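The complex is shown incomplete by one protein chain, all other protein chains being positioned as in the whole.
What follows is subunit A.
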Amino acid sequence: MPTLEIRDLHVAVGDKEILRGVDLTVRSGETHAIMGPNGSGKSTLAYALAGHPKYTITSGTVLLDGEDLLEMKVDERARAGLFLAMQYPVEVPGVSVSNFLRSAITAVRGEAPKLREFAKDLKAGMDALSIDPAFAQRNTNEGFSGGEKKRHEILQLELLKPKIAILDETDSGLDVDALRVVSEGINRFRGLDASGADTGSGVDTGVLLITHYTRILRYVKPDFVHVFAAGRIVEEGGPELAEKLENEGYEAYTKASA
């Protein structure tokens, strides 16, 4: 049963401490939402977990299935089952989506997928997310609209089948239809069918969803909601906490932590 355990995590960029003791455990089958004001360190948490070189872990531990995640290189973390859907996916000129995805699947599975099987999976994945098949030949994220980039992140999520997915504002900038399509993709990953019924296929997956809005939480129902402020989690609760935040804002927390 995959578990991501974050203990007293402190992270700095340069000399500036941004995360100031984050504690969080995500077990398989669980969906956690993180909400919090701009600049509170949500993306920093996501990047630090993925191993982005700009973020220095100054103290704390992170275990994935009991293994020390912080000891692993970026690609090893991904192969160990961690996935980060980025707030700002990166353009990679000259590398086609198809080539990129095939390289990623090969790396994660440890063997190259059969061409026909890959083509079939890719087409099915793109259809499910209403991505134009022509995107397979486009350069990765290059010239994609904001919404297209986010769909492409979820396509990767579905094809790579990680254990723990961190989704950093995957809902931002999506129109209503795209939000539904992307949410359905996340739910398929969680093992839920379109009606929300559990298909049993998501027992081994956990989701950490970073968002500013409750609208995605209506589709992707969280088990836990965490409030992030000034580099740490300042409150935890169930789905009702999200509604409260939407109505009352973060003022109570930002004042308290300042």
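Simple rule for what comes next: a contact is a pair of C-beta atoms (placed from the backbone, for glycine too) under 8 Å apart; a residue touches a chain by one contact, two chains touch by 3 or more; residues count from 1.
Keep this in mind: contacts and distances are computed from a predicted model.
Visitor: Assign the chain not included in the display its UniProt protein name, restricting the answer to "Fe-S cluster assembly protein SufD", "Transport permease protein", "sulfate adenylyltransferase" or "Xanthine dehydrogenase family protein subunit M".
Guide: Spelling it out: the chain absent from the display is recorded in UniProt as "Fe-S cluster assembly protein SufD".
Visitor: Can you say which of A:13, A:57, A:70 or A:95 touches the chain missing from this structure?
Guide: A:95
Visitor: Please identify which residue in A:26, A:48 or A:86 touches the non-displayed chain.
Guide: Of the candidates A:26, A:48 or A:86, A:86 is in touch with the missing chain.
Visitor: For a quick check of understanding: of A:53, A:66 or A:196, which residue touches the chain that isn't displayed?
Guide: In the complete complex, the chain left out is touched by residue A:53.
Visitor: Which one touches the absent chain: A:59, A:103 or A:199?
Guide: Of the candidates A:59, A:103 or A:199, A:103 is in touch with the missing chain.
Visitor: For the chain that got dropped from the picture, name the residues of subunit A it touches.
Guide: Given the touch definition above, subunit A has residues 50-53, 73-75, 77-79, 84, 86, 89-95, 99-100, 103-104, 107-108, 139, 156, 160 touching the missing chain.
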